[in-house]
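With one protein chain removed, the remaining protein chains of the complex are shown where they sit.
Chain naming follows the written order as A and B, and within any one chain the residues start at number 1.
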Amino acid sequence: MGSGEPVKSPIEKLNPLTKMLAIFCLGLATLIYPNSWLGLGIVIVLFGVAGMAHILKSFAKTIFGFGIPISLMLFFIQGLYSPKNKTIIADLGFAKLGEEGLLYAAKIVITLLVFLATFYIMNQTTYAGKMVAALTSSGINPQVGYLILASLNVVPQMHRRLDVIKEAQEARGVETTGGLWARLKAYIPLMGPVVMSSLTDAQERGMTLETRGFANTNVKRTSYIEVTTSKADTYLRAGLIIFLVAVIIISILMRW
Amino acid sequence: MDDLAIEVKDLSFRYRQTTHAALSHVSFSVPKGSFFCIIGGNGVGKSTLCNTFVGLIPHYFLGKMDGDVLVNGQSIIDQSIADLSSQIGLVFQNPFNQLSYTASTVAEELAYGLGNRGVAREEMVTKVEAVAKLMRIDQVFDQNPLDLSGGQAQRVAFGSTFILEPKILVLDECTTQLDPMGADEIFAIVKRLNNEGITVIMVDHDMERVAEYADQVLVLADGSPVLQGAPAEVFGDPRLADFGVEPPDYAAVTQALAKRQLIQDKLGVTKDQAAALVKEGLNHAD
Partner (left out) sequence: MQIDLQDLHFGYRPEHEILHGVDLTLAGTDPIAIIGQNGAGKTTLVKQFNGILTPTSGHVLIDGQDVTTQTTAKWSSKVGYVFQNPNDQLFLDSVRKEFEFGPKRIGMSSAEIKQRVDQVAELVELTDDLDTHPFDLDDTQKKFCTIGAIIMMNPDVVVFDEPTCGQDVHGDHLLNHIIQHLTAEGKLCVTISHDMKFVSQNFKRVIVMSQGAVQLDGTPEDVFSQTATLKTCFITPPPLTQLAQTVGFTATPFTTDAFVRAFEEERK
């Protein structure tokens, strides 16, 4: 999740809970719908949404970067070796390409892509703090919210720390550049201080949290980050739910 | 008693898995509105004492505690650290360990404690802006606190504590990361809060600063109080050196001058006091 403030766009302005609902509804609808066409349509619409959010380029990269290799792999495995295969489209000699397997693979791929695409858009357009604030105000345990945010912040901090420790060990004669073996050998003296200092840091950080009322009970937490539910949110949420219900009904009718 | 901010009653503490008591039979009290300094060598129990005031002992650090500490008349034993945080705030040495790790901007970091109290957003915004201005961190308002320099991060730590408006402020070697001018600036703010009625309890190695601000000084040695009084009394005490403390340079110099009868026999513990004595001594000679 982005830690900096992303560029303002209509998508970014949405309440994070609306975006989470979108992941759920669109993903589930794709999964339930008997064939892959609905999912394909959703992915195409999501390209438009990514464009609105000014993240089209990286979005396309992610979707194709993930979509093409995973499709090839699944089409290959399912198409050639699925036990469901009855209708043979082509005979490659060493194996036969089956229609059922291909369709099944297409369904898996498109479902994964819908989840990936919606999640990617939420991730890129939602500020982590806002997300947790929204979750907290909707009633999740503040401790859980803390875990999400702290783990996001701890990683870059560990990185910075590791850089300093690397310098400190170089000053003691440890070679940290050079071949793989040299770097591996250098790894051990680096890990010790990382663990040691994390322990002391964690203790002091705990002191800070406690004295700032982290363990406060029976108070509804508030946040500096403003989370609003706009008209757009309300309409979109209603639309998403109606869409999901409609898909469920149509799917049942189609299978009848 | 109503006029005491802190009352320490025969307090002893030993950390778990240690054999040596960090504090033994400590008793003293801090009047409301005073500027109270605790001094002594490293490892004599100053930080342990600070942690007790805010309830981290006995609620966070494990160990064996005897005796009691009353904060505004109420025992720390019966209150949670979160309860105590509405009355007493702590700032300590390492600024980056005083960040909540929940905030991506300085503004959010400052607001963290208020959020835990459920303060409404409008009120939060007003307070955050005021405190950022006070600590002169408004120019880094939107930066990630983890990207700040040590000095700026310590200002954020101060701000995060001040914003909770504690009536008692505990400062445990809180300016070692700051350059002398930055530290002076922060102490000017602390002094102003003190003038407005906030009780300040400070642990510091800079004796010139202690002499400048304290109205009471407590010397701790090996977990027990050994001297207490106004700065002029404590810094004039010949036993001070035995307790690993050197008086402020001003005290030493006025003592040396008085010994040679160059100035009148009075102890100047602050720069202003010493300057007055020196000037008077020079004029006398004319």
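Please note the rule applied: a contact is a pair of C-beta atoms (placed from the backbone, for glycine too) under 8 Å apart; a residue touches a chain by one contact, two chains touch by 3 or more.
Keep in mind that what you see is a predicted model, and the values were worked out from it rather than measured.
**Q** Looking at B:G33, B:G63 or B:G182, which makes contact with the chain not pictured?
**A** Touching the chain that is not displayed is residue B:G182.
**Q** Based on the whole complex, identify which of A:I44, A:A171 or A:L184 touches the chain you can't see.
**A** Going through A:I44, A:A171 or A:L184 one by one, A:A171 is the residue touching the chain not shown.
**Q** To test your reading of the contact rule: which positions on chain A touch the chain that is missing from view?
**A** Given the touch definition above, chain A has residues 161, 164-165, 167-177, 189-193, 196-197, 200 touching the missing chain.
**Q** Going by the touch rule given at the top, which residues of chain B touch the chain that is not shown?
**A** Counting only chain B, the missing chain is touched by 40-43, 93, 149-151, 173, 176-182, 184, 205, 208, 244-246, 248-250, 252-253, 256-257, 260, 262, 271, 274-275, 278-279, 281-282, 285.
One rule holds in what follows: only the chains that are shown with their structure count from here on.
**Q** List the centre-to-centre spacing of chain A and chain B in whole Å, with centres computed as mean CA coordinates.
**A** For chain A versus chain B, the centre distance works out to 45 Å.
**Q** How about chain B: which of its residues touch chain A in the complex?
**A** Listed in rising order, the residues of chain B that touch chain A are 51, 54, 56, 59-60, 80-82, 84-86, 89-90, 92, 94, 96-104, 107-108, 110-121, 124-125, 128, 142, 144, 146, 160-161, 164.
**Q** In the complex, go through chain A and note every residue touching chain B.
**A** Touching chain B: residues 3-5, 127-129, 132, 142, 145-146, 149-150, 153-154, 156-157, 160, 201, 204-217, 219-226 of chain A.
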